[in-house]
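In this view, the complex is presented without one of its protein chains, the others remaining in place.
The letters A and B name the chains in turn, as written, and every chain counts its residues from 1.
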Amino acid sequence: MSVEFIIQLIAALMLGIGGIFAIIGGIGLMRFPDVFTRLHAGSITDTLAPLLIIGGLVLLVGFDLLTFKLLAILFFLLFTTPVASHATARAALAAGVQPLGEDTRDTGASTSKS
Amino acid sequence: MDTVLLGTILAVFTTMALSLWRALAGPSVYDTIVGVNAFGTKTVLLVALISFFTGHHDLIDVALVYALINFIAVIAVLKLVRQRDLATSGSQDER
Partner (left out) sequence: MVLLVLLLVVGTAVVLTRDLLKATMLFAIYSLTIAGLFVILDAGDVALTEAAVGAGISTILILATLALVPAREHRQRGHNRPALLIVFITGAALVYAVSDLPEFGSADNPVHQHVGPYFIEQTYPDMGIPNMVAAVLASYRSIDTMGEAIVILTAGIAVFALLSVPPRRRQRAPDAKTRGRDEG
């Protein structure tokens, strides 16, 4: 059991679990009933799956210029996809799309000029 | 390791197909935007995985550029859908 074999095993596990999370997020994107809940499902595929998959690829490469590029992709995805989801949710709420559910009274958090 | 990469590539393909289905069948325009955003992020992952699978490691730059462009395109789309003009700024959130 050399260290290299363990690292390859962990990388394979991370790639596999990342792929499974991506499919789970995709199924959620199909089956959820509302725009806002679909945003939740979409953000799983956008943040958790890249974290695991690119983490697995970084473990496969070692330490190289390629590692810096992969980490740059990962950091950029982690910073920007939550911003895009938040902007979509805010735009949808301000355009009048009503969330499903009993208590949909707006508590004023999104239409205040903050 | 090649089979694990191939399995992950197939999983990412499946997610792309599912998000494309949501982009086609969404009742409002925001469903389409959610689908396109997810499709774009999956394309970044797909390009990174393919560059490892074929061994040509210099294709990683395509993934990097695309991650940047996807974000800017989604924000521009949201701004245009809300305010019909790319040049206005500020919080005009109420109707």
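Some notes on this structure:
Everything that follows uses one rule, which is that a residue touches a chain if its C-beta (ideal position, glycine included) is under 8 Å from a C-beta of that chain, and two chains touch if they have at least 3 such contacts.
Computed from a prediction, not measured in an experiment: that's the story for all the values here.
Among the chains on display, the ones the left-out chain touches in the entire complex are B.
If you put the missing chain back, the residues of chain B touching it would be 10, 13, 16-17, 20, 23-24, 29, 32-33, 35-36, 39-40, 43, 46-47, 50-51, 54, 56, 58-59, 61-62, 65-66, 69-70, 72-73, 76-77, 80-81, 84-87, 95.
Keep this in mind: only the chains that are shown with their structure count from here on.
Chain centres here are Cα averages; for chain A and chain B they lie 11 Å apart. Residues 1, 4-5, 7-8, 10-12, 14-19, 21-22, 28, 30-31, 33-35, 37-38, 41-42, 44-45, 48-49, 52, 57, 60-61, 63-64, 67-68, 71, 74-75, 78, 81-82, 91, 93-95 of chain B are the ones that touch chain A when the two sit in their complex. Those residues of chain A that touch chain B in the complex are listed here as 8, 11-12, 15-16, 18-20, 22-23, 25-27, 29-30, 35, 38-39, 42, 45-46, 49-50, 53-54, 57, 60, 66, 69-70, 72-73, 76-77, 80-81, 83-85, 87-88, 90-92, 94-97, 110-111, 113.
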